[in-house]
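Take a look at the structure set out below.
The other protein chains are all here in position, but one chain of the complex has been omitted.
Residue numbering begins at 1 within each chain, and the chains themselves are lettered A and B in the order written.
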Amino acid sequence: MSEFEQLPDAVNELVDSFVAQPIIGDEYFGFTQYTFWMAVAVVILVILLFAFKKRQAAHLVPEGRFVNAIEYLVEFARKDLVIDLLGATWRQHFPFIATVFFFILINNLIGLVPGAHPGTGTIGVTLALALMTFVYFIDVGVKKHGGWGYLKSLKPSGVPFPMDWLVWVIELFSTFLRLITLAVRLFCNMFAGHVVMGTFAILASLFIQRLAQGVTLEAITGAGISLMWILLLIIIYLVEMLVAAIQAYVFAMLTGVYVQLAEEEE
Amino acid sequence: MGVIGYGLGVIGAGIGIGIAAYGATTSMARQPEVQGRLFTVFILGSAFVEALALIGFVVALVVS
Partner (left out) sequence: MRRFPKGAALVALLGVLLWPRPALAVTAFDILIPKPAEFFPALIAFIVIFVVLAKFIWPSVLKTLDSRQQTIQDNIDESEKTKLDAQKALRKSEATIQEAQARADGIIAEAKKAAEATKAEIIDDARKEASELTARTRAALAAEREATMDELTEQVADISVDLASKIIGESLDEDAQKRIIERYLAKAGDIDES
């Protein structure tokens, strides 16, 4: 079928459109489409949370769906992300981890709106987030053990002499690797999800184009195949919603785990 | 070539997620009361494996 021959070009075009392009200015000092959608998401987040704070303070028991929904998320962040991982010091780390969780969640969710791009769909944004997490947990470790002490704490205890320095090198490397894996994991999940959705949309539109040439048998089968692609698109859309939430959860949970590791006594 | 490379990479991801699902189902069968916690851990493990597969997907897409 000729549509599948048009496919690679169309997909390349799609992927090119996903590359961050500046709307205003240039690559160094400008405003790309992802930055725009990130700004939208940030504004919506601030509005939502301030409305939530006002309505929550009105009654002791939460009333209404909005307050209950946001409170479910806050309780989830408080219990599963912070208290279960950190134990005693959870109160001082809760703002950071909860902020990371909500920021990524709102960015991912805004990207699900048709025609919008997730703010986290570009490596620049996710690298910024990963860098903040990296700096934060290094800071926690340094505060707890002292500068050189934190580096030394990466050494496993109870292992004889040459081995433990070797393992120390590996541990050091893997600690720096956390920065990269966090950024790349989040970026790839968001980017790939949208590329797949875009591909199915392109396929559906390619097959529908047969109808432009008149209603023939080919056109009807084309319409049927289009329908199939649209069904797959809907399924992928649902999966993307799940992935948005899961990736926010994974990022925040890993932040919590790294903070816990940095705070460990040994 | 990129697509073949991606296909080979996804074999590992498929096996990894399959093992995670196997562990999850057998553990849930042994102890149904911790089902919620086990499901969460399963999703978590799958997210890690899937991230690697998606890195492969993106690289394949980009190199083409």
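Everything below uses one rule, namely that contacts are C-beta pairs under 8 Å (C-beta built on N, C-alpha and C of every residue); 3 or more make two chains touch, one makes a residue touch a chain.
Not measured: the values here are computed from a predicted model.
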Listed residues A:Leu166, A:Ile180, A:Ile220 or A:Val239, member touching the removed chain: A:Ile180
Sole residue of A:Ala57, A:Ala88 or A:Leu217 that reaches the chain not shown, by the stated touch rule: A:Ala57
Absent-chain contact - pick from A:Leu49, A:Leu112, A:Val142 or A:Met241: A:Leu49
Interface with the unshown chain - residue positions in chain A: 15, 18-20, 22, 25-32, 34-35, 38-39, 42, 45-46, 49-50, 52-53, 56-57, 60-61, 71, 74-75, 78, 91, 94-96, 98-99, 102-103, 119, 122-125, 127-129, 131-132, 156, 170-171, 173-174, 177, 180-181, 183-184, 191, 257, 261
Chain B residues that touch the omitted chain in the full complex: 48, 52, 55, 58-59, 62-64
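One rule holds in what follows: only the chains that are shown with their structure count from here on.
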Inter-centroid spacing, chain B versus chain A (mean Cα positions, whole Å): 17
Interface residues, chain B side, partner chain A - complex: 40, 43-44, 47-48, 50-51, 54-55, 57-58, 61-62, 64
Chain A to chain B touching residues, read off their complex: 8, 12, 15, 80, 181, 184-185, 187-189, 191-192, 195, 246-247, 249-250, 253
